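See below for the structure under consideration.
Only a single protein chain was left out; the remaining protein chains are all shown in position.
Just so it is clear, A, B, C, D and E label the chains in written order, and each chain counts residues from 1 on its own.
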Amino acid sequence: MSYTQSHSFSDTLQRASGRAAGQLRPVVIHTGYTRYAEGSVLISMGETRVLCNASVLDKVPPFLKGQGRGWVTAEYGMLPRSTHTRSDREAARGKQSGRTQEIQRLIGRSLRAVFDLEALGERTLHLDCDVIQADGGTRCASITGAWVAAALAVRHLQKAGELAGNPVLDHVAAVSVGLVGQATLLDLDYSEDSGCGADVNVVMTGAGNLVEVQGTAEGQTFSRDTLNAMLDLAQAGIAQLVEEQKRALASA
Amino acid sequence: MSYTQSHSFSDTLQRASGRAAGQLRPVVIHTGYTRYAEGSVLISMGETRVLCNASVLDKVPPFLKGQGRGWVTAEYGMLPRSTHTRSDREAARGKQSGRTQEIQRLIGRSLRAVFDLEALGERTLHLDCDVIQADGGTRCASITGAWVAAALAVRHLQKAGELAGNPVLDHVAAVSVGLVGQATLLDLDYSEDSGCGADVNVVMTGAGNLVEVQGTAEGQTFSRDTLNAMLDLAQAGIAQLVEEQKRALASA
Amino acid sequence: MSYTQSHSFSDTLQRASGRAAGQLRPVVIHTGYTRYAEGSVLISMGETRVLCNASVLDKVPPFLKGQGRGWVTAEYGMLPRSTHTRSDREAARGKQSGRTQEIQRLIGRSLRAVFDLEALGERTLHLDCDVIQADGGTRCASITGAWVAAALAVRHLQKAGELAGNPVLDHVAAVSVGLVGQATLLDLDYSEDSGCGADVNVVMTGAGNLVEVQGTAEGQTFSRDTLNAMLDLAQAGIAQLVEEQKRALASA
Amino acid sequence: MSYTQSHSFSDTLQRASGRAAGQLRPVVIHTGYTRYAEGSVLISMGETRVLCNASVLDKVPPFLKGQGRGWVTAEYGMLPRSTHTRSDREAARGKQSGRTQEIQRLIGRSLRAVFDLEALGERTLHLDCDVIQADGGTRCASITGAWVAAALAVRHLQKAGELAGNPVLDHVAAVSVGLVGQATLLDLDYSEDSGCGADVNVVMTGAGNLVEVQGTAEGQTFSRDTLNAMLDLAQAGIAQLVEEQKRALASA
Amino acid sequence: MSYTQSHSFSDTLQRASGRAAGQLRPVVIHTGYTRYAEGSVLISMGETRVLCNASVLDKVPPFLKGQGRGWVTAEYGMLPRSTHTRSDREAARGKQSGRTQEIQRLIGRSLRAVFDLEALGERTLHLDCDVIQADGGTRCASITGAWVAAALAVRHLQKAGELAGNPVLDHVAAVSVGLVGQATLLDLDYSEDSGCGADVNVVMTGAGNLVEVQGTAEGQTFSRDTLNAMLDLAQAGIAQLVEEQKRALASA
Partner (left out) sequence: MSYTQSHSFSDTLQRASGRAAGQLRPVVIHTGYTRYAEGSVLISMGETRVLCNASVLDKVPPFLKGQGRGWVTAEYGMLPRSTHTRSDREAARGKQSGRTQEIQRLIGRSLRAVFDLEALGERTLHLDCDVIQADGGTRCASITGAWVAAALAVRHLQKAGELAGNPVLDHVAAVSVGLVGQATLLDLDYSEDSGCGADVNVVMTGAGNLVEVQGTAEGQTFSRDTLNAMLDLAQAGIAQLVEEQKRALASA
């Protein structure tokens, strides 16, 4: 993969955290965080912490009934005081925001891209991603952590002898890249995200294929070259996240 | 306080956990669990874990506007996979259950009983109690933990010089007692709670006064004597919880 | 039952109504108030009037299907102008308040405590308690009246030859007791309730066993002795209410 | 008013109640039924009973603010077991049915047609019409009863010296007429209503002017002549209802 | 049909559009407006434009299941900027207004009056009436247009050989008549409707029978004679609308 990057200004911006432009925040994947879920992971990306619980449910959505295939889906929520100032509780307001629904649909699609639903059998892997503390990048952390939780739930099924094959086709992980002035920065924290002119959330497989690319101008439109520079950073970051996933699974 | 207990059968029942009838589960009050809330506590009662975050809001409900008095209120939620089997997400269903509303009203009332709302000034202490893992007694753990979170938020206001007096009048803590057969058992875990014939949730101040008593027959009505035996256990348990609160505050 | 009451200040307070501290308001249980319900009761406790209709439904909630057991449940509502000033209509607002849900759950649990659900067979007794006029104590009046309505519905089933045994195990009735200053007062009306420092709602069986105890500090925490004094008053009051229930059933 | 009625078959049909085709059910207007509302009426039309409470609110809807004019509006509800078989509680379902909204809009429009909103001053007359028992004709009984409740609330304001003029311009009352086979029948009860081919709800003033005409084919379309025959019956019935309103007001 | 019209002032009022009192706005019935619906019609009555789509659904409401009979129902909506000033989107507010529900119930009832539900077989004709542009009379235009869409859907079923008989018993169409001062005006546009003292929406069959009459005083009550004058205008207008329906079907 080699695009000419005529604009690798990334190095010139000093990040408040002291991180290099292409440097991830410290990643910790804590497996077995809660005891009842078939797979449970607390993922930290710097100060962002998301609890990802995978539940195995012995049912599938109505449109899949009786076909012998399974389903993978996700729900997402932020605890009211996970953020710098308190947000309303969605359960109290009586509905999930558009942002919440957008994110949980993204997590579900991302995971399904690397699952063999036939091999899963007629059951649902339900991922609950709940943000305990939010410092930017919660949707990406959710995807990266949810994959580990789902893999642990699959291992649980395998140990119980309930799965013949392996429904996990590949890893999937995600990271954001932002454009701040002319600099491209990997894995934005909240204060960087607030000030950035555009950002892209990238979801990739272990094999380096794209699953989702969501690039958005936040006050600053961007060129194809800039997009490619951002994707370069994302790709390298995701490769590291996949390594963290492997380590977490190995030691779980 | 001395009621004749003609039926102290409590000792005769063997608890699965090996605990004595009047013994609390191990209590851990982890202060500063998240970083943005003005007061943040993760309280564990055995395997039950509740995150209690206190937010200071510079507003009061409409009925209090312009009176120079503050407010203390609470919201409660269970993460969908905090339980043995997954429960629906209330935000997705679009409403909070009757049980949830009952509990959050209880937490709010309990805290207000020990707060001087005039000394608090025209601001709100908003407590968010979110159950990370549920093994029985979540409403009681929420009250006990929320008090510590609220006290930390008050300390935060005091350090910032925003409070003249001390709005915290006393401790408040809560515990459940159950009736299993003829035995009264302190601080029921989930399996004990499922099998009990009646239970009582008791909320008391540090001075030993009652704030709330909620006794409920679950298949087994109970005598006044039994109620008193249960209250005896609760009172002793709450005294220990208050000690834990003090320790937590001292080391925070 | 004999607790030393070192504080029987009750007599010293003059009630606006002229009632003695331990005196109920006039109770009228009007059976057959509406004509379609299988059991219909208008209960008056002083100026509080609640219409309690019992419907026999030939279905049970999903979790009970096919088990040959029945269910008893309740719903509660206040007519918008049952109160001194008009309240919003819950159907128009689009949701039941937390208070409403709390009360209807309480009524349902209280009745189930004295029903043999197996003897009821696979049907539901659905109690609708609608407050026509509210002068305090509506939840207690609902329980006391609903029991009579339920008993009439059972009689209706028996007359129709649809019941082999008798699912009614005992009476259940309820009353409130309040703490005003140092005085304990039975069966609070609205103006007494507004001014009280603590109150307890007590639900008991005809045999004198406790079904529910809900004591709440409303600005004034209370001692175990005070709780016992309040329970003494309640117990005597409930015994009278049970007599009224018997009279009403006998003449229906 | 004299339209040639070529089809006065009305006399030939035997009504189950023994009533003549143009005969109202017994009407009872019980004033002062509840004690807190500024005007309170229980109206019975045969077995149909509707509680109509008029509340005086010191506010007007936003679109009327500051104009010195008042508003008259209504809400309608059926108690769940007012009917032969239990209906769902609208507050529990979380929304009012289309039928409910249609009826409460009708009641409000009907009353406004005979009120001088300027003479009312900047306040709202809020009518709550709650059906205690339903045997057909609840919307018509609501209008007839609500007018009396509203008039009582106006009298209450006048006695308190809060009204200079008289905002009540005329009476308003309502009745239904049905087409059963070829017969036109006044004031249908539920069993007649279920079997009728068309019906018309008519709202008229004391002066005999039309306020609302709502004719609906229920399986049987109808001619202009038939409509006129139905309106003849309605007009005579409404004149009697207006007399009942006068009697009720005079003795209140 | 001959009622003495002592007040045929209709001619004396000059309409802004230059129309005569009994003159319809230009009617255009555009069939096949969209391509997926089994019947699709854009009806214009002057500047009012409603898209009426008929869908054939292979299911019936629960209360009709297994009876071999069909159902005809309707839904109605206004695009947010169909009106002079933007209205809220009902989907965004989370509920349909009372007006919307009233209208869609009216459309459904009107169509069912001329359909043989047994001949339709166990399927539903679902009419969606969406107002693209609103200049008064949208409910009447919806009924008139929906009938054509429904007839086209029936033709679609017949061509596919799925219908033995013909479920369409007659035409149905609707128009409004208003009372402006003493003049009766046919087919009000928005500005006329805003200023009228009373109006009546009339739904009639091709045979000239009444299906619905909805007369409403909007500030001005009206006599039986006036009602008859309005019905005369409506009847003539509807006869023309039925001719337009025939023309549209013939050329579709």
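In this section, a residue touches a chain if its C-beta (ideal position, glycine included) is under 8 Å from a C-beta of that chain, and two chains touch if they have at least 3 such contacts.
From a predicted model like this one, the values you see are computed outputs, not experimental measurements.
Peer 1: Which shown chains does the chain we cannot see touch?
Peer 2: In the entire complex, chains touched by the missing one are A, E.
Peer 1: With the full complex in mind, choose from A:A91, A:V211 or A:V242 the residue touching the hidden chain.
Peer 2: Only one of A:A91, A:V211 or A:V242 touches the chain omitted from view, namely A:V211.
Peer 1: Given the contact definition stated above, which residue among E:L24, E:L51 or E:I107 touches the chain not shown here?
Peer 2: E:L51
Peer 1: Which of these touches the unseen chain: A:V60, A:L227 or A:L241?
Peer 2: A:L227
Peer 1: From the list E:E90, E:E122, E:D170 or E:E243, which touches the chain that is not on show?
Peer 2: Answering carefully, the residue with contact to the hidden chain is E:E90.
Peer 1: Using the document's contact rule, name the residues of chain E that touch the chain not shown here.
Peer 2: These residues of chain E touch the chain that is not shown: 34-37, 40, 47, 49, 51, 53, 55, 57, 75, 77, 79-86, 89-92, 94-96, 100, 126, 128, 130, 132-133.
Peer 1: Extract the touching residues of chain A with respect to the undisplayed chain.
Peer 2: 1, 3, 95, 98-99, 101-102, 104-105, 109, 113, 200, 205, 207-217, 219, 221-228, 231, 235
Keep in mind that, in the parts below, only the chains that are shown with their structure count from here on.
Peer 1: Work out per-chain C-alpha centres and flag the one nearest the whole-protein C-alpha centre.
Peer 2: Smallest centre-to-centre distance to the global C-alpha mean: chain C.
Peer 1: If you fit chain D onto chain E using the CA atoms, what's the rotation angle, as a multiple of 5 degrees?
Peer 2: My answer is 180 degrees for the C-alpha fit.
Peer 1: Tell me, please, which chain's centre (mean of its C-alpha atoms) is farthest from the centre of chain B?
Peer 2: Chain E.
Peer 1: Using C-alpha centres only, name the chain that sits farthest from chain A.
Peer 2: Measuring from the centre of chain A, the most distant chain centre belongs to D.
Peer 1: Are the interface residues of chain B and chain C largely the same numbers on each copy, more than half shared, or largely different?
Peer 2: On the two sides of the chain C and chain B interface, the residue numbers are mostly the same, over half being shared.
Peer 1: As a quick test, compute the distance in whole Å between the mean CA positions of chain B and chain E.
Peer 2: About 60 Å, centre to centre.
Peer 1: What residues in chain A touch two or more of the other chains?
Peer 2: Within chain A, residues 94-95 contact more than one other chain.
Peer 1: How are the chains arranged in terms of who touches whom: line, ring, star, complete or other?
Peer 2: Graph shape here is a line: each chain touches the next, no loop.
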